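Shown here: the complex without one of its protein chains, the others still in place.
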Amino acid sequence: MGAEEKRKECHSGSLTGDALEAEDVLANAEEWSPVETKLVVWSFAIAVIALIVGLIVVPTSVLH
Amino acid sequence: MDFSIHHDGKDWVASCGDISVAAPDLDSLDRKVESELGKRGLLSEQGKTMVRMCFDTRTIPEWIRQYAQHYFNRVVVFGG
Partner (left out) sequence: MTNQERKWYTGMLTQEDWWAVWLGLGFFLLGLLSIGGIDVLGWITYPKKWVFSLPEGAVAKKIVTVNHAFYPLGAKYSQTAKDFYKGLGPIGGILMTYLVFTVATSIGAYFMRWDLKKYITGWTIIFFLTYLTWFVGHHAFFSASVVDLKKSHFPEMFTLSLGGGASFILALIVGLVIGNFFKPFAQYLSTAAKPEWFIKTAIVFLGVKVGYLPIKAAATSQKLGHAVAGLTFDLFVAGAAATIVAYMIFWPGVYLISRKIFKLPRATAAVLGSGISICGVSAAVATGGAVRAKPVVSIMVSALVVVWAVIELVILPGFFTHVWPGTGDPLVAGSAMGMSVKTDGADAAAGELLDEFMRAKISAETDGKVVWPEGIITTSAVMTKVWIDMFIGLWAFVLAMIWVYKIDKRPGERVPFSEVWHRFPKFVIGYFVAWFVYLAIFFGPGHAGAADGMAVLKAAKVGAINVEKGMRKLFFMLTFMSLGIITDFAKLKEAQFGKMVWVYFVALFCFIIPVAVLIAYLFHHGMMIPTLGAAG
């Protein structure tokens, strides 16, 4: 599919998965970076804190 | 300054009036927008120039719009 054709489709809102090449979406993974470790660890940490606070505060939790 | 932005399958395209620039990634897009604005004398001489880029949701397939209408709006400051 030519770029021109895609551009046209794009404006009509019919940009679909089938109309586009998907290889670069699935391939070429970047190296794992320390920022990602931080992101993942922080998310889990927030989950643990929210869990503890939630279990204490929410009256219907198993602790009550 | 308000630009509209969308992705045409290959490039990001930012446009505002008769300005339209395209680039495969947002970094080069920003640089192209900056140089285009510079060429036209639209960049502020002394300070910063703020450009808002609002995503054109018409390019999102119609069936998806009922789930989510908003992709992103970004703000880029040139000369900061």
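By written order: A and B. Residues from 1 in each chain.
Note that in this section a residue touches a chain if its C-beta (ideal position, glycine included) is under 8 Å from a C-beta of that chain, and two chains touch if they have at least 3 such contacts.
Everything quoted here is computed from the prediction, not taken from an experiment.
Across the complete structure, the visible chains that the omitted chain touches are A, B.
The omitted chain makes contact with chain B at the following residues, 2, 4, 6-7, 9, 26-27, 30, 52, 54-61, 63-78, 80. Contact between chain A and the unshown chain involves residues 15-18, 20, 22, 25-30, 32-33, 35-36, 39-40, 43-44, 46-47, 50-51, 53-55, 57-62.
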